[in-house]
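Complex shown without one protein chain; remaining protein chains in place.
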Amino acid sequence: MANRIANYDGVAVAVPVTVPYERFSIRGAHWFIARALKALVDGAGISKDEIDGLCVGSFTLAPDSAVGLTQHLGLSPRWLDHVPMGGASGIVSLRRAARAVQAGDAEIVACIAGDTNHVDSFRLSTATFSMFAQDAVYPYGAGGPNTSFAFLTAYYMRTYGAKPEDFGKLCVAQRSNALQFPHALFKKPLTLDEYLNARPVADPLRLFDCVMPCAGAEAFLVMSEDRARRLGLPHARLRGAIERHNAFPDDPVQHRGGWAMDRDRLYESAGIGPEDIDLLEAYDDYPVICVLQIEDLGFCGKGEGPDFIRRNTFEANGSFPFNTSGGQLSVGQAGAAGGTLGIVEALRQVTGQPLGARVENARHALVSGFGMINFDRGLCTGAAILAAT
Amino acid sequence: MSETIKRPKRKNPILKTRAPTLPPDRRSRIALGLVRGAAMGKLELQCCAACGAVQYPPREACVRCLSAELEWTVMSGRGELVSETTLHHSQELFFRERMPWRLGLVRLAEGVSLVVHLDARCGPAPSPVIVEAVLDRAGQAALVAKPDDGNTALADEPKLRNFTSDPRFRKVLVTDAKSPVGQAVVKAVLEAGADLVWAGHCEPWKNPPGWPAIAQLPKVTLVPLDVTDTKSVNELAAELGFKVDIVINTSEHHRTFGIFGRAGVETARAEMETNCFGLLRLAQAFGPVMQSRGADGETSAVAWVNLLSIYALSNFPQHATYSASMAAALSVAQALRAEMRVAGIRVVNIFPGPIDDEWNQLLLPPKLAPSAVARAIVGALEGSVEDVYPGDIAQDWLARFRDNPKALERELGR
Partner (left out) sequence: MKPNDPAPGPEILAGFTAALATGAIRIIDLTQTLGPDFPSIVMPPEIGQSRAFRMEEISRYDERGGAWYWNNLSFGEHTGTHFDAPIHWVSGRDLPNSSTDTIPVADFIAPAVVIDCSKESAADADFLLTPDFIKAWEAVHGKIPPRCWVLMRTDWSKKTDPAAYQNFDEVGQHTPGPDPDAVRFLLNERDVLGFGTETIGTDAGQAAHFLPPYPCHYYMHGAGRYGLQCLTNLDLLPPTGSSLIAPPLKIQQGSGSPLRVLALVPSSQAGASRP
């Protein structure tokens, strides 16, 4: 293991914000990010001039980046970042913001991820998602990452004996959680039969294995614990965070992620182990990746995911509270905001302010991100532990 | 195993003819390296000259040692299907119109993973496969995995047939069916299952050997066509252009003069009239209506074949003006390829070395039999290539050309 890295002492995460999701929107990404910023400053009781750090994740901001947003929104931050890492952008933003606050480069960092979704946004973004996707996947008829995840899922099922019912159990539980979450776009219960009988999308993936793209934003503030206390904000402590990119490149098919390389460091930094985690907010654009996170973050061994699913229940009040807002599969995937959804939900749970289902005595939440299907696999992984004060 | 391709029903004239759609054709410039091999039916991937690493998708540097010395190298094609999916949904019209569509993830023997179009005859993963580079209907290189059990023709698999210009059940115009090559092409496309052949012929008072027998073949209809005569070309196109699925332009005017060997430009002009302007006339007359039928069912308009010459690449001074006309024709053919691509219609160029005909009498062997040229043309249609260099001479000259065009220029000038 590399040199011991500094922990995140003194860093607070506060003001969980969700800009309500819409299936399609005629507005631009700037609108959703602006609404998120407004909610942040209102929620913190500060003026926007006090925001001196900004970190943005968005796919649909083009031709702007975070830079353009400063003028667009009238901010003069002394610390600015744009994290184009999709499902990992939330975790990576949090890590960077925390270090900026620790170093004094910024006092209050707004981490905002948001995207719009026009009727044709998804097709346009998947067509040119990356050079490799454009060159070697999209021309094959692949609709976004469906194909890559179909490969992963088929391989995982064949190799480790997972059944459709296993993935279905996760999806059904998440829907159950979502029914209590006001911002979820899916309002109807999902039965296992409905899951299994849904139309096929890319074998073995069926309709409810795939997230629904939508518009929306998620956001939070990072500041010192001192500052949070002075502002009187409920907040969580950041107890550890990891990121890794392009892990295990020689695996013929992705069946593990960078979490497996870095989880020991994560738990060491937090001073706890998997058994101390009260809830897991995993990145869930497809259920197979949830299983990989459960395994690679140490809740069970590699290949034991199916058995773990069969032994546990995943509702907020279940044996393994999981994606307690419903996750992207039942709330919707608002572009890059999908990578921040879990952080915002975890923050709500450990600060005792859930909008929907509550996890009792939630002290430690593990949030995990996964992003950027570049060719045949996702490249970015990250995870963070948020703890109640 | 393989579904046989059945004769499609006649078109329902009440229904709108579908407009052509294409697979996504956007590629980075480096990824276009794949099309270099695919154009000739070769699977070439980047191989690092410094460390030998093979990589895919194409990159700007070696993934292992960061060297920029990357060479497109022919691969074995052998690999293992490690995962697969069948798409039931796509955002792209081309695939939506052809659902379901099978894709595979293949680990090539060289150690790279490939997303491929997957032959229905391949067994479930894990199973051994052969990967080939083909051209999709946008003219871009695409990878296809077929079962590793010998000859499995692309055109015999209903989905992969989309990558071919299978002459089966299609209607073919051979622009000059009278020449030795033309006669061989008529026979070859009929043997390949063409529905009928329109055999173009001009100067009806000329009756070369073999021609009466061609005219007697079933499924052959003689049509007057003189590619040097705009009126003739336009009249034929007006009469039957809307039925032509494949044009095979065998019209050729070949004289064997250097620059000093034949005073004046009349011979050169006659070569240009047929070889270059003839193609241009045909393209203007037949191209637009073929474009409109690029998605006209199983027997849509699908391909345009030009009989060019290896001399199109570099001038053979003994046949100087002919070479020049073929270079011009190649240039026209490239433009035609660009224009026909929007309809998914493939322009195939054939670059034979010397054909064993009266104009190459004085050249030493090896020379290509007209039947070999015909086989190369049919092979291109049944497969998925756009540049064909049939015969040893063509292959030799192509290799020399690619290695050092200036050297070939000197060699041909001796």
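The letters A and B name the chains in turn, as written, and every chain counts its residues from 1.
Keep in mind that, in the parts below, contacts are C-beta pairs under 8 Å (C-beta built on N, C-alpha and C of every residue); 3 or more make two chains touch, one makes a residue touch a chain.
Not measured: the values here are computed from a predicted model.
Asker: Shown chains touched by the missing chain?
Answerer: Hidden chain, whole complex, touched shown chains: B.
Asker: Could you tell which one of B:S232, B:N306 or B:S325 touches the chain left off the display?
Answerer: B:S232
Asker: Can you say which of B:N207, B:Q334 or B:N404 touches the chain missing from this structure?
Answerer: B:N207
Asker: Among B:R36, B:R96, B:R121 or B:R255, which one touches the chain that has been omitted from the display?
Answerer: Of these options, the touching residue for the absent chain is B:R255.
Asker: Under the stated touch rule, tell me which residues of chain B contact the chain that is not displayed.
Answerer: Contacting residues on chain B, toward the hidden partner: 203-207, 226, 228-232, 255, 264, 266-267, 270.
The working rule: only the chains that are shown with their structure count from here on.
Asker: Taking each chain's centre as the mean of its CA atoms, how far is chain A from chain B in angstrom?
Answerer: Centre separation, chain A to chain B: 48 Å.
Asker: Of all residues in chain A, which touch chain B in the complex?
Answerer: Result: residues 122-123, 126-128, 131-132, 134-144, 146-147, 150-152, 154-155, 158, 199-205, 249, 252-253, 375-376 of chain A touch chain B.
Asker: Could you please specify the touching residues of chain B with respect to chain A in the complex?
Answerer: 23-28, 31, 56-58, 63, 82-92, 94-95, 101, 103, 105, 107, 113-117, 125, 136, 138, 140, 142
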